[in-house]
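The following block contains the structure, expressed as structure tokens.
The complex is shown incomplete by one protein chain, all other protein chains being positioned as in the whole.
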Amino acid sequence: MNILYILDLIGTAAFAASGAWVGVRKQMDLFGVLVLGMVTAVGGGTLRDLLLGDIPPFSLKDETYIWIAVGISLFVFINRTRFKAFETPLLYFDAIGLGTFVVIGTTKALDFQLGWLGAVLMGVMTGTAGGVFRDVLANDVPLILRREIYASACVAGGGLLVLLEVVDTDRTLAALLAAGTVIAIRLLAIHYDWALPKS
Amino acid sequence: MNILYILDLIGTAAFAASGAWVGVRKQMDLFGVLVLGMVTAVGGGTLRDLLLGDIPPFSLKDETYIWIAVGISLFVFINRTRFKAFETPLLYFDAIGLGTFVVIGTTKALDFQLGWLGAVLMGVMTGTAGGVFRDVLANDVPLILRREIYASACVAGGGLLVLLEVVDTDRTLAALLAAGTVIAIRLLAIHYDWALPKS
Partner (left out) sequence: MNILYILDLIGTAAFAASGAWVGVRKQMDLFGVLVLGMVTAVGGGTLRDLLLGDIPPFSLKDETYIWIAVGISLFVFINRTRFKAFETPLLYFDAIGLGTFVVIGTTKALDFQLGWLGAVLMGVMTGTAGGVFRDVLANDVPLILRREIYASACVAGGGLLVLLEVVDTDRTLAALLAAGTVIAIRLLAIHYDWALPKS
């Protein structure tokens, strides 16, 4: 589980950066940038833990997550005039985070005896709800409800993980395959500019 | 309790349709429409369960609710070019759902030993918070904070239910009277275009 923890922290950092960067672009002050970074980084997993009843949530049990989110947000704020250069590499780290968060969320929901639809939902929520909170606080319609393949990658990864669990696949292997699926779909979607059908 | 469960599922379907329809009108993609449908349908009861400490919430314990929400949202998305014709009948089903949700929420809060103000609040929240989440995600000021008699119908129904409980009325009778009150006020308000005083 050590590598999963490291990937989790990388994802936390990437999500915090994306949140803080929205705060900067919305001309928030330092506190606003910190809040957006933290909420984006730990919001999804925190909501999942509230719904599963694992309280206090992971983000209050292991303070590493919040320290990383605070540190990265501060870094983004300080380097805000040249952060644009980080936008593209950030997309790759964000994809890694997304895959990791979905796997962690889905697995945890299965451990808490949720049904398979609920488990997939918890995985998707772990990966996406932080970004939704970020956009609501920034007074935008959440990006994820409007654009390209982002949540769909989470649904595919979470669904695959549940399927592999049902057929009793080794958990480490299943986690790797599911996270890989999310990351691959996400990167392909960025590269080929894929999108879901729109209303 | 069988009829209450059936009414609950009807309400869930109606609320999901109203949420999905907002997603369509906001030009969200398929995922956005599904999220708005689900959140509108189960958001109020889920928040109630978090506050009462009944975790995991009903929506993760019995997956029927989410399957219905997903199915109906999909239906709305697929039929989006001709869904306008459903708007008026939807108002009636929405009123049935509202009455049912208020009764279920208030009753549950009483079972959890809340005081009567808290119980009415939980009933109103069960009926209305899903729509508030829907509007926040769609980046609108929640409809319910601005317009006609909607929440007021919930307050009346929840208040009546608490009153009937205090005077020890049979629970089935009380539920019927309270739900009927919500539905009647709501339909009269639509018909006569009633509204609360505005700021």
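Read from first to last, the chains carry the letters A and B; within each, the first residue is number 1.
Heads up, the rule we're going with is that a residue touches a chain if its C-beta (ideal position, glycine included) is under 8 Å from a C-beta of that chain, and two chains touch if they have at least 3 such contacts.
For clarity, every value in this text was computed on a predicted model and none was experimentally measured.
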Sole residue of B:Asn2, B:Thr88 or B:Ser199 that reaches the chain not shown, by the stated touch rule:
B:Ser199
Check each of B:Glu87, B:Asp111 or B:Asp140 against the chain that is not shown and name the one that touches it.
B:Asp140
Taking the full complex into account, what residues of chain B touch the chain not shown?
50-53, 112, 114-115, 117-118, 121, 132, 136, 139-142, 144-147, 151-152, 155, 195-199
Residues on chain A facing the left-out chain by the touch rule are 23-33, 35-36, 46, 50, 55-57, 60, 63, 66-67, 70, 77, 80, 136-139
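One rule holds for everything that comes next: only the chains that are shown with their structure count from here on.
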Overlay chain A and chain B by their C-alpha atoms and let me know the rotation angle in degrees, rounded to the nearest 5.
120
